[in-house]
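A single protein chain has been removed from this complex, and every other one stays in its place.
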Amino acid sequence: MTEFFSMGGFGIFIWSAMGIALALMILEPVSLIMKRRSVIKQIKRTKRLDARRKQN
Amino acid sequence: MSLEVIKLQCQRGEKELFSELSFALRSKQLMRIEGQNGTGKTTLLRTLCGLYQPEAGEVHWNGKSIKKLGEEYLKDLFYLGHHNAIKADLSALENLQINTALAGETYSEDDLLQALDDIGLFGSEYKPTAHLSQGQKRRVALAGLLLSKAKLWVLDEPFVALDGFAVKLLQEVIAKHIENEGMAILTTHQEVPLTNGEILSISLDLNSSSTGNESTSSDD
Amino acid sequence: MSLEVIKLQCQRGEKELFSELSFALRSKQLMRIEGQNGTGKTTLLRTLCGLYQPEAGEVHWNGKSIKKLGEEYLKDLFYLGHHNAIKADLSALENLQINTALAGETYSEDDLLQALDDIGLFGSEYKPTAHLSQGQKRRVALAGLLLSKAKLWVLDEPFVALDGFAVKLLQEVIAKHIENEGMAILTTHQEVPLTNGEILSISLDLNSSSTGNESTSSDD
Amino acid sequence: MKINWFKYSAPMSFYPLAGKLIPLFWIAAIMLILGGLYWGFFKTADILNDQKQYYRIIYVHVASAWMAMWLYAVMVFWAMLGLIFNTRLSYMLASATAVTGTVMTIIALATGAIWGKTSWGTYWDWDPKLTTFLILLFVYIGYIALQSAIDDVRRSDKASALLALVGLALVPIIYYAVNCPDPTQCASLHQESSLKRVESNILIGMLVTTLGFWMYSFATTLMRARIIVLERERSTTWVSNLPEISLAETSNSKIEARTETRS
Amino acid sequence: MTSAFGTILKRDLLLALRRRSEIFTVLFFFIVVISLFPLGVGTEEKILQQMAPGVVWIAALLASTLALDRLFSADYEDGTLEKIVLSPSSLSMSVFAKILAHWLLTGLPLVLISPLLGLFYHLPMDSIFVMMFVLFIGTPVLSMLGAIAAALTLGLRGGGVLVSLLVLPLYIPVLVYGAGAISTSMITGVSIEPYVLLLLAFSLLSIVFSPWVTAAALKISLE
Partner (left out) sequence: MTSAFGTILKRDLLLALRRRSEIFTVLFFFIVVISLFPLGVGTEEKILQQMAPGVVWIAALLASTLALDRLFSADYEDGTLEKIVLSPSSLSMSVFAKILAHWLLTGLPLVLISPLLGLFYHLPMDSIFVMMFVLFIGTPVLSMLGAIAAALTLGLRGGGVLVSLLVLPLYIPVLVYGAGAISTSMITGVSIEPYVLLLLAFSLLSIVFSPWVTAAALKISLE
């Protein structure tokens, strides 16, 4: 197992390359989901405000 | 000679300024656009000049779309915006010379000086316009109007910063232009008596419902 | 509380604008400076603020020269020039907040929003002012006036670009300021009814001889 | 009104469609990437001896490098479509593509740099290929920077589309210049495709991961495009009628949230 | 059509001569850039000669971007840009006049001052002429491409930096071949023709297309 991870002494490079790729490729969709949440929240808020304004 | 606006709709950001706006303007007519601050007067004027692309609708000049006419239309047009369109580092004379040349017209220096004189800039013709007062700067911009051969004048708040004398002069200039088969569209918040020809007026005020326009024609 | 102008003489280039100009302004008084374009109204107002150094003469605030008073005097002063002094990239709210902070005053966001609301900018508080119309930009500048605690207001053409509603509002604001022991100096080419307090008026017109000024006081 | 139909309804029909497609792309992406990497790491042990283990970086490196280039072409395609037909959806897709393209470029650069340390002994060298990629990154960043500097949506769409077009005309010239600084010796500019030298076993892993990256790009681009649609169409009725927006039916939004996390 | 062209060209030159600061900034910057390297690197003739072609082109690139930011934005702010757009003549021609003025004010002075660099860097006479020539045919490309970026970023925040970010990567081909030509000229027996032809091609292409693209960009930015 350790042999697998060490990759003939190149482990640190291979895994950091994989790690960077993986990190960016997880970060991107996660940030998108969060962005989507905040946008929806914002739209809902303005909608609620509008509704209240119309009532008044 | 006619300007036709057909079902024009303009939008800024998400806000619709006006829609289904239609009117026509012919020779010897003056149109005044009314409306509170921010109702879209400037946007409308810029759209008429082709500087702003409307969401929908068209502007026709002599029956043809101004988009297709291109430079043909621009020859007949004089636009004066909120900005004076003069260079602070150049003198009034140089500015006037450049602006008339850009409009495709050539005048002798005497003519240019005469125009500056007429508009009350005698003695300031050779100063850099940065050294003129606010009203004098506006006059430099308006001097172009005295010389313009364009049929259609589009003037956005022409009276701003002018003193009583200059306001009166400008009124006369506009009246004369209208008399000579010209047409003009202008906005102004000041209460100034305009030409004694035919005056149309439309209002873009917000409270006049969502379509935002009513076209009333009134003779003087 | 008093502003005294003593034998002021201003010159631009080689042209003398006015000389031996003296007047005094006290609390509850409003002064209107009249004059054609280029007679030196703006120059006079800027001199009163200390932005322009006169050739001769002095400006006193409460009996002391404004040069010596320095920041002391600036605390009591609100100046609005031809330019709006707002940043196009910032929102109306941010601009107002910065301008009040520069004037040494701090307000809560609610107060600022209220002022913008009062001046008729509801709904445009968070837009970059580059996206406002000409009149709306002027309103942002004037919103500072609603909040200002300065005693002396120096307003150069405050009514420019404003629509009827805003002009009226501004008149009321000025009238209230005068009533509250304030004083104001303004120029305007528009014929607008001003406060119902005491109005002084001086004219810088060229034709009124070389000394160039006559000071008439008229009550309403 | 006839012309406007296309212009206005496109985002409306795009939004739910993309919503349905996104989970599919995610499943495909994850399966392909994991499959490719599994193959690459466990089925190629005999080919890569200890000195060449670092070669495994190839799976992410080449996949991201290809996507980085390909996505630029896709972005320009959408931008061009927008300029020609003035369809708002194409502009939105163009700007959605740009960000994923940038991410891919960064991955390619980073993995390439790491590979360089193992194979050349230095993280960075001014090799033509690397330089080209750095410039590609600049072009992407320029596009995004311009777009984010303009507040007005209409202007930002058109201006950045124009920039992308200019880039399209110039990027090949830049590529040529960087790869061939001496024009007299550029008779055969094109180095033979490096693919031919790659072992077929590794090639399989590489191609499968690349396909996975492709699916990933689809998924993220669509997700971003959906957000842009929401932001821009926020004041329309169809957006406020969406289940995830409606205020009353909380149960609906819960379902939406669940599907969201599942994807 | 020609009248608007001439008017704008004359106007821009007049303005620059009145205000001079632009030309001086550009020249000053150029001179500082080329004189900074010998100071740091030392005065080994060989190294200096090797660096000279690259340095002169980079100095030209950076100097040319300095004035780009104000190319259209000054006119935009005082409303004269609208006047130009509304003038009844081809906008591309007017834009071309503005770009030409920009080149005359930033590119041409560099061409004229470049022999000074030859002096600093111990270049042979022939190379100095080659340098002036390639600068002469290469710098217009910089103004042409720069105008597009300037038009796209009209009135935006962070103008200067944003324009440079957009435009500097696009300058690379000119940089590579422009510097290549000068380097090659120092090797006897090798022709610089391919470089010159490539630069000429870039120049012609950019002169044909750029005013047109810039005009389109201006119209978008003015709305």
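Order as written gives the chain letters A, B, C, D and E; numbering starts at 1 within each chain.
Basically, contacts are C-beta pairs under 8 Å (C-beta built on N, C-alpha and C of every residue); 3 or more make two chains touch, one makes a residue touch a chain.
As the structure is a prediction and not an experimental result, all values here were calculated from the model.
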Residue among D:Met12, D:Ile144, D:Leu165 or D:Leu203 that touches the chain left out of view: D:Ile144
Sole residue of E:Lys10, E:Arg157 or E:Lys219 that reaches the chain not shown, by the stated touch rule: E:Arg157
From E:Leu13, E:Leu62, E:Leu104 or E:Met186, residue that would touch the chain that is not displayed: E:Leu62
Missing-chain contacts mapped onto chain D: 122-126, 131, 134-135, 138, 141, 144-145, 148-149, 178
Where the unshown chain meets chain C, residue by residue: 49-53, 71-72, 74-75, 77, 79, 81-90, 94, 98-99, 101-104, 106
Missing-chain contacts mapped onto chain E: 18-21, 24-25, 28-29, 32-33, 36-37, 39-42, 47, 50-51, 53-55, 57-58, 61-62, 65-66, 69-70, 77, 157-162, 164-165, 168-169, 171-172, 175-176, 179
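As a convention for this text, only the chains that are shown with their structure count from here on.
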Any chain in contact with chain A as well as chain E: D
B-E or B-D - the one linked by more C-beta pairs in contact: B-E
Distance from the mean Cα position of chain C to that of chain B, given in whole angstrom: 29
For chain D paired with chain E, centre-to-centre distance based on mean C-alpha positions, whole Å: 33
Touching two or more other chains - residues of chain E: 157, 223
Sites on chain C at which at least two other chains make contact: 130-131
